[in-house]
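All protein chains of the complex are present and in place, except for one that has been dropped.
Moving on, here comes subunit A:
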Amino acid sequence: MSVAGDLIGLLKGEAQADRVVPRSGQAAKLTLAVSGAMAFLAVFALALSLASGRLADRWAEALAQSSTIRLSAPEAEIEAQTWAVLAVLQQTPGVDSARALSDDEQRALLEPWFGPDLPVADLPVPRLIEVIETPEGYDAAGLRQRLAAEAPGAVLDDHTRWRAPLIAAADRLRLLGLVSLMLILASTAAMITLAAQAALASNEQVIRVMRLVGARDTYIARAFVRRFTRRALTGAGMGAVLGMIAVALLPSAAEEGAFLTGLGFQGAGWLLPLAIPPLAAVIAFWATRIAAFRTLRGLR
């Protein structure tokens, strides 16, 4: 029952031995179809997982490097407090740049909720100041203290309370993608095991004749293992290629499209789906091998 022998036989191929097991049968078609479909789904699960990972990183990076100061003050003081806040920020280590949003920018932010004709100047809308951090970042607690002293109406929002659940959600999505991938591979193993058992059962006469003429169980098992491994490799190869084409045909990533249009592979990530067919072959190899020896042990 040498695994090395099986692998060598698999790579080398044994034309005569391969002919001994009949080629036809539902199990052959089932293995091809299941491997193909599962590889197709696996490509999407992988794409989802990678996209979620990128999203989590992007959100973490984007939100971590910017923060907002919300300034509420009587109309007469708002301008003075804005300058005071900007002055504090200018002197704060870790702040790269800071600027007050114009009325037009604030209107644009509120437009999705209140429409295009919002009279921002007539409403008690707080002034927003965008702060861009250096990679090292600033001391949020210290900045809050200084703002409280210089501009009592200023509230620092460093996005921490927004960032944490977003990143957690993206991480959870990545985990779900990986779990889906594992489930797909486990289902592939289960289906191939069933197909192999069905093939062995339907070839009971072949097994009986082979044993009668002196075939060892290792030899019989190898004939089936080779057959199923190659079918799984072929089916998964086709499924993975189709999956990659489908992913490539998805709309390209765009700012406004956010997550859904970014569900693809980028750069070297396109190489990852190519690992799916060999992985399917490895799963088929072990699933068939275990099923074959178990079935052969059951046949006297």
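Basically, a residue touches a chain if its C-beta (ideal position, glycine included) is under 8 Å from a C-beta of that chain, and two chains touch if they have at least 3 such contacts; residues count from 1.
Keep in mind that, in the parts below, contacts and distances are computed from a predicted model.
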Which of "Carbohydrate ABC transporter membrane protein 2 (CUT1 family)", "Nitrite reductase (NADH) small subunit", "Cell division transport system ATP-binding protein" or "histidine kinase" matches, in UniProt, the chain that is not displayed: "Cell division transport system ATP-binding protein"
Touching residue (missing chain; options A:L118, A:L183 or A:A215): A:A215
Omitted-chain contact residue, chosen from A:V206, A:V247 or A:A287: A:V206
Footprint left on subunit A by the chain that the document does not show: 16-17, 19-20, 22-23, 205-206, 208-219, 296, 300
